[in-house]
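Only one protein chain is missing; all other protein chains are in place.
After this line comes chain A, so read on.
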Amino acid sequence: MEAQEEEGKNDHVLRKLQESVDSNPDDASLHFNLGVFLWEKEEQEEEEEQEWKEKAAEHFVRSAKLNPQNGDAFRYLGHYYARVSVDTQRAFKCYQRSVTLNPNDSDSGEALCDLLDQGGKETLEIGVCREASEKSPRAFWAFRRLGYLKLHQNKWSEAVQSLQHAIRGYPSCADLWEALGLAYQRLGMFTAAIKSYGRVIELEDSRIFALVESGNIFLMLGSFRKGIEQFRQALEISPKSVSAHYGLASGLLSLSKECTNLGAFRWGTSLLEEASKVAKSTTCLAGNVSCIWKLHGDIQLAYAKCLPWLEENWNLEIDEEAFSNSILNWKRSCCLSAISANYSYQRALHLAPWQANIYTDIAISSDLICSLKEDDKHNPNSWQLPEKMSLGGLLLEGDNNEFWVTLGFVSDHNALKQHACIRGLQLDVSLAVAWACLGKLYRKEGEKQLARQAFDSARSIDPSLALPWAGMSADTHARDPTTDEAYESCLRAVQILPVAEFQIGLAKLALLSGHLSSSQVFGAIQQAVQHAPYYPESHNLNGLVCEARCDYQSAVASYRLARCAINTFSGSILKSHLRDISFNIARSLSKAGNALDAVQECEDLKKEGLLDAQGLQIYAISLWQIGENDIALSVARDLAASVSAMEQASRAASVSFICKFLYKISGQESAIISILKMPKELFQNSKISFVVSAIHALDESNKLESVVSSSRCFLASNEEIARMHCLVALGKLVKQGSEHCLGFENGVHHLRKALHMFPNSVLIRNLLGYLLLSSQEGEDAHSASRCCIVDPSHSPNKEGSKSVFEILGAGAVACFASSMSNKKFSFPTCRYPCMSGLGAIQQLQKWLHREPWNHNARYLLILNFLQKAREERFPRHLCTIIERLNFVAISNQLYLKKDTCCQYQKFQLLLCASEISLQGGDHLGCVNHAENASTLLLPDCYLFFAHLQLCRAYVAKDDFKNLRKEYIKCLELKTDYCIGWLCLKFMDSHHELQNELSISELNFKECSKERKSSCDKWMALFDLLQGLISVQNQDFLRAEEFLAQACSLSDTESCIFLCHGVICMELARQQCDSQYLSHAIKSLMKAQEISLIPLPFVSTLLAQAEASRGSKAKWEKNLCLEWFSWPPELRPAELFLQMHLLARHSNSGSESSSCVEPYQSQQRWVLRAIHLNPSCLRYWKVLQRLMQ
């Protein structure tokens, strides 16, 4: 139906057009329209269509005649002549006419060019295109055509211009972009080429040409990964593309070379395995292409060079046969791969025998096979295969300098080598490789001067060549550079090229220059073992490196491998080598704690008579470790006998060893006697001085005085002297202390003087801080944290000495006030100024952040948090933190140890947990933790506190039966810490546990007497406590007596004075006795005076006292002071009311004292008071009075 309708419409249009042409036969456009209509009319029958077209052509001819400027008519005519009545000549003319009239007409242009192309008239074609492109910049078809043509003619830069222009017209034409990419690529503009190809792939992702070519460019630019990516993509589209296969294989080869140069041999191997597979499949696709076989050869050769010996986990018992088998297997697979490379090269040569470089490839692979097979080259006079093959290359291309160098490298004849290198240099004097080869040759010949010159030239030409650097470092004796310099150059060689020989050399130099523990050496020697497992040196050096990094197990294993290697693979075994290795094993075993095996090794050595001084030391130590003290001593004696024959350095080591050893085994006395027996000149060394001084420090009778003083003059550096001062201070601690107590004062005194000499010695500062903290004198704890400096970049402390953070943390725990960050929560009366804002908690967090595994840091952090929590009245969030931290800390395995230090820490942590439970209302937990604590293995004086805590727990539980039990337990255990007795006394008085003059009081007095300097202070505190107890019993007179006594004992504690003042005020009120009033004023003024920060209540009480004496001025002054004694957010309501009084007086005209907050009316003060405490009726009444 529709078709019919359509036809009907068409007929109608045709009729209309026909009619209008008929009516206006001279109108060109009407003819043209009709022509177009007829031309585009579709008919099923071809003949019918042809008829229509011919009719159309007639009209076009008419139209063209009538209007010769209409290019379109000519185009249709052109189409007619070209397609319908095949008349090329006419078609050509029509098209030409059309293009001339309208150069932008791409249809006619393309048709014209196609016609010319078919006729093979390329020059004409270019002419047409150029003409059109010059006429109109929008004739994009012409630019495109021109671009392709120029590309075809290899005129790359002209092509680029045309193509760039054409792309403006056809921006999404993949062909154009591809052509542009190719042109750029040929011009060497690779980045531009990659971009163009990228655009092609964006437009059509199946363009294999663009993928392959951009892959090739990536490979050329060294971006192997990207190149490989492109080739893989290409292979997905066309899995049989030879060029993509080839590109992928060569990309993988290049990437693997990059890996190998980094030393990632396993990675390189896995890449090469894949590359080899790809190359192999390429040879199946195209077996007659020489370069594919060459690529396969290259890959196999690289594999033979890269394949690492896989170090299996050799246990302590090494099977020599298995070891040698594994090495032989590895060698065999390398060799197989080299042979396969050789075959592939031969195939390549067979296909293209004119390719000179393949001859040298064969030469190189044959050389590798020879070296892997270790064939003895029998006849020195006949040509060897590698030499012959490289000569083959030279016969084809005699002027190729690289071939000469190859000959130089593969040849065995020194004369030929030299000749080849020199020929190469004659051809190109700046051939660094040739110079390097010459240098190597000369070195071998012993011509050091010449070798050096050759290496120098090579290095100056190409500093990125590894061999000259290695050669330079090997030249240590000839030019005598320091070992450090040699190490540096060898390091450079190794970094450029990871060759096993260089790496072994590097490790040797590291041994000499003390770089053994460096990471570079570690990496190098590990790689060396992978490629030279048959060299005993590589294993031995690997062992030394492991030992330097404290990995003794691996060191022992490596040394054992070295022994296997020396037995299996070295032709002649040198006894000294074996001895060195055995000695290394013994030393590592002993360091690893395996004394039994170490003794075995030493005994084996001894049997052969190879044990030297160091060996004897290890032998002695190992014997001692397994408990054979007698034999150990006799060995030490042997060592002593040989001391005099030693060099200075090893003598010092031996002597200090003997001294330490004697002290350990036979004790202090006999060590001292032996030392005194030894000749004095043996002690002329700083190291020995330390050993002797340490023994001296412990010796009460000072027998070593003369030895020590004579040896001390050999201390050289400041650091050594500082260390010695520390040792001396520790000695004073021991010698000048009493029986129970170390002489901290003397130690501190000595260190203070030493610090004056070495103000920047961290060691002295830390020890001083530690001693101050340990001395248990209250004042010293404050100075402890001040003498330490927190150095952010400090090196981690060595075993034994205390770190700054530890001292800071402990100091903060020791004084409540020093950890206080803000004064919001309490008013410390500590009269020692503390460094404010020190932030112990922050410092400890920093420490924990640096060393999260450090349990000391966590321990101190917990204690500091407990201190903070106590200050802030145990807020919930702090308790949670402490609980969580504590949970982890207590479960630390370390606390399973039985030594007192660990047990004490655990004790503290348990008490802390118990306290947190108590504050959180968890009585059961509190009791459990405290009971846990009381079972630890600690002296009674500490355990006392666990039971004290239990007392508190039972008080909280109202369990008086248990309370009494624990109380008695406390009395039984006793402590020598005064504070413990004070607490007990307090408990006692509160709960009436004992009525007669309590035992606790007696005990307290006894124990406070032991603390000479602070005895009075403690007594004062005891009196304070008794005073408070009396107050509790409403016995104010007695209380006043106690407190007066306390005041007289301690004139530094403002709290006591405050209490005394308060009691006196109360007594004055009760008894209306002005004498008490003056006592009160005296005490309160004293309290005001000695407290570092203004204490609250003191001033207001004083104000009241003064007021009752009638001194209004003093009343006002003190009230003002009171106002400033409070932090703003803590001011109580009553204070505002007091201020209202003050305001009233200033209003009423006396001298103005509105110092507090001026312009505040009485009413406002009262309102503020009510705002703070609306429940107080008194305030409301005052307000009422004011309102009236």
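We take it that a residue touches a chain if its C-beta (ideal position, glycine included) is under 8 Å from a C-beta of that chain, and two chains touch if they have at least 3 such contacts; residues count from 1.
Note that in this section contacts and distances are computed from a predicted model.
For the chain that does not appear here, its UniProt entry gives the protein name "Anaphase-promoting complex subunit 4 WD40 domain-containing protein", which is one of "Ribosomal RNA-processing protein 42", "Anaphase-promoting complex subunit 4 WD40 domain-containing protein", "RRP15-like protein" or "Putative checkpoint protein Rad17/Rad24". Contact with the undisplayed chain is limited, among A:570, A:892, A:962 or A:1078, to A:892.
Of the listed positions A:147, A:263, A:393 or A:1061, the one in contact with the omitted chain in the full complex is A:263.
Only one residue from A:136, A:482, A:880 or A:935 touches the chain missing from this view: A:880.
Residue A:519 is the one among A:154, A:519 or A:1175 that touches the chain not shown. The omitted chain makes contact with just one of the residues A:10, A:69, A:718 or A:842: A:842. Against the chain not displayed here, chain A makes contact via residues 225, 259, 262-267, 270, 495, 517-520, 522-523, 526-527, 530, 549-551, 553, 792-793, 795-796, 842, 845-846, 848-849, 852-853, 855, 858, 877, 880-881, 884-885, 887-888, 892-894, 896-897.
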